[in-house]
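Every protein chain except one is present and positioned as in the full complex.
And now, chain A:
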Amino acid sequence: MVRRFSKFPKKPADWLPPTAPLSMRKQVFLPEFTIALIRTPFLAPRYASFYVPLNFNKLDMRDYLKRLYGVTTVSIRSFVEQQKITRMRPLGKFGYGRWRRPQSKKKMTVEMTEPFAWPEAPKDMAAWETEQYYKAKKYQDHLHDQQRPEAAMEANKEDRQAFEEQAKELQDGKRVWRPTWQALGLNYDRTAVNRRSKGSASS
């Protein structure tokens, strides 16, 4: 169908003016989407940025913020962020996957009537146990690396280092070498056997 140009475009049949009562308009009673506020220290205090669903438009945003949060907006800018292409790596191998592009994200920057300052990031991260988290992560990554088939072919660097240090200590005379059974305090003196052999020799 060829759409003919008209100076006065024909409105769709179900078009309603903005002054139409709420009951006549298409209302969303149970929204299932989620929007997230983004930290934007580089923006002026009257601006706030959100990640919104891709099918969201500026009018939706204005209405949503007004009704759910009581935030009056002056203007809205919308922006679709295209994501970088990445490779699918089903077996955790590098490369060789299909190229794909993750779904884009939509950002909306809202100008509000009231300024809003983001709270400061917490100084003390004890509640999130940051150190323990990354220690555990490192350990798990190490374990994961050990499961690779190529792992058996690679040198164990930690053991190497430990052997080297021990050898240096022995060379410098800091430690005296002892056989393992002595170091562990085991007793291999088989007194019963010796006694019997001595007895048989005397008789």
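Observations, loosely collected:
Simple rule for what comes next: a contact is a pair of C-beta atoms (placed from the backbone, for glycine too) under 8 Å apart; a residue touches a chain by one contact, two chains touch by 3 or more; residues count from 1.
Operating definition for what follows: contacts and distances are computed from a predicted model.
Selecting from "ubiquitinyl hydrolase 1", "Large ribosomal subunit protein uL29m", "Trafficking protein particle complex subunit 2-like protein" or "ER membrane protein complex subunit 1", the unshown chain of this assembly corresponds to "Large ribosomal subunit protein uL29m" (UniProt protein name). Of the listed positions A:132, A:146 or A:161, the one in contact with the omitted chain in the full complex is A:132.
In the complete complex, the residue from A:48, A:61 or A:108 that touches the missing chain is A:48. Check A:81, A:114 or A:158 against the missing chain and you find that the one touching it is A:114.
Checked against the hidden chain, the listed residues A:34, A:103, A:147 or A:191 yield one contact partner: A:34.
Interface with the hidden chain, as seen from chain A, comprises residues 29-32, 34-39, 45, 48, 51, 65, 68-71, 112, 114-122, 125, 127-134.
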